[in-house]
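A single protein chain has been removed from this complex, and every other one stays in its place.
Up next is chain A:
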Amino acid sequence: MGEDEVLSVTRRTTRSSSATAISTKNDVVERIKSTHICSPSLNDLLYGGEPIDLDVLLSNFPGRHPQIRELLQILGPSNTPMLPIFVYGGPSTGKTSIILQLFRYLNRPFVYSSCRTCYSPRILFESVLNQLSHHRKNATNGYSSVKRCEKPSDFVNFLREALVSMVNRLKENVGKSKSSKKRERSIDGHMVYLIFDKLELVRDWDKSSSILPLLFNLDSILNIPEVGLIFISSTPPDTFYSSMGYIEPVPIYFPNYSEDDLRQILVRNQAYPKLYSSFLDAVLRPFCRITRRLDELSAVFSSLFLEYCKPLNDLAVVPNEDLKRRLFSNLQPHISLFLNETFRVLSQSSSGAERTKGRELRGSKRKIGTHDESDELDFHMSTSAKYLLISAFLASRNPATLDASLFDSRGGSDSRKRRRKPSETAKGQKEAEEEELLTKGPGSFPLERLLAIFQCITSVAEDYLGEEVQVEDSLEVEGQDGPLMSDVLLQLSSLCNANFIVKGGTCPLEGSTRYRSVVTEDLALKVAKSVKFPLAKYVYRR
């Protein structure tokens, strides 16, 4: 039976476990395992690299001294038990790195798992257990975890077992290292700390209603005084409301950096601090009005600084007042440009790390498209795909009832619309409708409507420019249904994959899939321009 179980484990866990293998690698925790591959030792749970002392730690994190002091007080001297703590504060305020560096300074063993890389309860549980039992996933064990553990009850049993044995070994170790003092890097004390990072993500998990109370009550469930629990979250504790209730952990707050702190941090590690601080004089304040997140600011400033330096030949100069003024006037036009483009730069540089959701990928793509100075599209699309995109846009924006008049074969839509004079009540209605459109966003449409509009506009388009759409011509006008349908459906699916069109839920009455176009009007106009299609005439304006 035992063998069977092992086999099934290897078969089932390959995909998910490889993800955690990466997670332990790419997280900040770079363990010193490479030196200990043959014999796992307790030192694996320490922070890798040389230990640092407190002064270095404090100077590494300007503006964070009160928080570091507070954490040190709560962690206390070695071998003192602690109550669970909850570290919170906005993104990029140094929560995770300060905690990890603190453990590097304190030389105490810890288990770090981030809920972003451990994206389900099972992976989280197994990651903790793997680290506690010095288990490394590799080819010889088929990238499986040390224990297969899905249920919270199993997790708690295994965890208690692992922690008790770990604490016992640490206690032995303390005795040993006292007798033989020559060890250069010894573990301090017999406390083990469990760190759960990015806790705010757990709220979106399927089983969040059972996992969160479990994590918050883990301290009282385990009831081992030698274990310290640290939760790190970017949202305050009041967002973790649960109907069960729990004793809140001791809160520790990391506020956003103040402007002075930001300046100090940004100047650090710059090759030309004098020049850079005069640069910051010019740009820091206006950008701080938009965002006070360090990661965003540093991304913008890195490219803006290049602009700033352009007129200079020698970057090592100490700028005097005159030079500063000249440089500033040089930079002035760029500042306003960058102020309104902050996020374009960002979405390109950090798209790999932060964006996982399709929504945001789509957002960045859209931004790239719309922000282009020229009217040229910066990506290639086939002509029929462009038409399809335009028709999807029309189908999303225009009410379905207007289709008939807009795409009338006689083209008399314009005159007919203008003839009616809007009365007062109709105006009020229109305003209400406008509000509704604002809140509801682009409408959804069935496939049939899209195809009908597509057919209409391609036939209209050929009136305008007969020779340019030869391909469409031969496909459309003859009305050969077979090839047209297959081709268009292919194009449609590729547009869906590119996130220009999203597949919505199925309509409850008809049961067919509904689509929705999410391109902005700018992009649609640009696409229309590239095929010389008079889109503005067809968009329904209120």
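Points worth noting:
We adopt the following convention: a contact is a pair of C-beta atoms (placed from the backbone, for glycine too) under 8 Å apart; a residue touches a chain by one contact, two chains touch by 3 or more; residues count from 1.
Note that contacts and distances are computed from a predicted model.
The subunit not displayed here is recorded in UniProt as "Origin of replication complex subunit 4", chosen from "Origin of replication complex subunit 4", "Transmembrane protein 216", "General transcription and DNA repair factor IIH subunit TFB5" or "ATP synthase subunit gamma".
From the options A:292, A:386, A:449 or A:526, the residue with contact to the unseen chain in the full assembly is A:292.
Although one chain is not drawn, the whole complex shows that of A:120, A:235 or A:459 it is A:235 that touches it.
Take chain A: the residues that touch the chain left off the picture are 1, 70, 73-74, 76-77, 79-83, 88-91, 151-153, 156, 204, 210, 213-214, 217, 220-221, 225, 234-239, 244-248, 250-253, 255-256, 288-293, 339-344, 346, 359, 362-363, 367, 371, 435, 438-442, 502-505, 516, 518.
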